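So that we are looking at the same thing, I have put the structure below in structure tokens.
What you see is part of a larger complex, with each chain still in position.
Per-chain residue numbering starts at 1, and chain names A and B are given in the order in which the chains are listed.
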Amino acid sequence: MKRPVGFMGLGSMGSPMAANILRAEYPLTVYNRSSEKTAPLAQLGARVAPGPRELAHAADVIIAMVTDPEALDALLWGPDGAAAAMDQTKVFINMSTVSPRYTREVSERLAPSGVTFIDAPVSGSKKPAEEGTLIILAGGNRERVTELTPLLETMGKKVIYCGEAGQGSMMKMAMNLLLGIMMEGFTEAISFGVRGGLAEETIVEAIFAGPLSCGLYRFKSALFREKTFPAQFPLKHMCKDLKFLVDTAYETGAPVPVGQTMLHLYRVGVGHEWGDLDFAAIYKVIEHLGGKC
Amino acid sequence: MKRPVGFMGLGSMGSPMAANILRAEYPLTVYNRSSEKTAPLAQLGARVAPGPRELAHAADVIIAMVTDPEALDALLWGPDGAAAAMDQTKVFINMSTVSPRYTREVSERLAPSGVTFIDAPVSGSKKPAEEGTLIILAGGNRERVTELTPLLETMGKKVIYCGEAGQGSMMKMAMNLLLGIMMEGFTEAISFGVRGGLAEETIVEAIFAGPLSCGLYRFKSALFREKTFPAQFPLKHMCKDLKFLVDTAYETGAPVPVGQTMLHLYRVGVGHEWGDLDFAAIYKVIEHLGGKC
């Protein structure tokens, strides 16, 4: 028997993730602040809860996928918040990307209720969410994560156990650091080559021919042809995630010389109103920064 | 009938490259400043020339693979230099990594002799050199590059035509920029995660699971287990290449905010006497730079 699941937060990531849970035939209740997002899922067979608390009552496993701590706070502790309906019979999985520090705060605040708290942010954007090929970075009690793996695997192709609650978020930040650096490196190499007289497509061909080739570059290279950069993962979210990262590095003492340069560069992108474009629009920032001497 | 080839510079890259030419049954003459390096190739069937000029007389296609402009100058214009034996019946292919500016100087200096000059640095280190799977980045007359492709393909799996003489070097620099950034990003992400309490092998697993996975990381991850970093591509050579790159960026006006940060970081590596280790030892530099605040 599959345990009843509740899913809160039906944005561009949450909607396809919830749909994949439904397809795997879990009984699913959904909730979203603006209710029109619930209709497609209702058509697929989901129950729609009028509020977070009702959702939490109806489900054994409660999942949240929202964009920031404020939204998560509202779902848990706002009017009609879900936390009041959580107890030791239930599991709460936060899949939103938030800082490890905030994750630990949520964990501590929920602890007295006895609810099992799992921290499970995902690596991958819209397309892997639709295809159920996200990488799920899980923190919390190891046995519980193992029990929940079949459910998590409806949304992702791999579940990586990272340690106690908060460590999923820590891993997510490490992945986004590398993601942000690799994207910048791609654009800096292209920009350097083009200013040196090379054709952009030849540079990309040379990258694809060797050991630097990867899924990210194959996927993003299409964006470079048109350079309109429609968002898969918005630049402003990369900026926010790098801010979490740099803050965390201050606490742990981790050296992030390039991470902080990245944050500076993505901030310039937000400052030039490119925050709603894909983070590959870091290209536009780089193009802004040259000069002969 | 295969044209006779001459190969000058039998270091860790040149020796296996020359051996691959031999295996493809080109008549081959070799020269190296310190002559003991020629013995293994002589055993494979190569003729050994007593000096660069004799080699150039004996060959139609003359290849150089050395570590710096000084070594190349010596081979071409030093005592018994090869340049004096070059004319319009011959081709000179420089496969050494040097700056585009120096490449253009060599090209201009050789032009009066009528020799065809090809600029063909390679992407890939010792292992691809042995396996004949280098990426060859070729600059010069397009028809001549096409004619020479069968010879070049004895050493590499792909020949990418980049433009006029000098553009092979330009492409090589763009590739090394991305290589240097990606390597640093890998180590910074690992270092960040480990200071945050994650296991190093779990971080690597998470990278390998998604779109950031690439040949470079799979190949280098082995070095991270032991952290002795035996050189495939020495850190000091990456440092030198990044210096060429930054110098070129001053001339073309290309923005390289992260490229120059990289140069700074790899220089710190040289300053700490890690220049002879693999450039993955940038990890040791990063580890040196943390601190809580």
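Here, contacts are C-beta pairs under 8 Å (C-beta built on N, C-alpha and C of every residue); 3 or more make two chains touch, one makes a residue touch a chain.
Computed from a predicted model, the values in this text were never measured in an experiment.
Student: Given 2 placed copies of the single sequence, how many copies form the entire complex?
Tutor: 4
Throughout what follows, only the chains that are shown with their structure count from here on.
Student: I'd like the Å distance between the centres of chain A and chain B, where a centre is the mean of that chain's Cα atoms.
Tutor: From the centre of chain A to the centre of chain B is 38 Å.
Student: Spell out the residues on chain A that touch chain B in their complex, using ranges where they run on.
Tutor: 100, 123-124, 135, 137, 157-158, 160-163, 167, 170-171, 173-175, 177-179, 181-182, 184-186, 188-193, 195-199, 202-203, 205-207, 209-216, 219, 245, 248-259, 261-262, 265, 286-293
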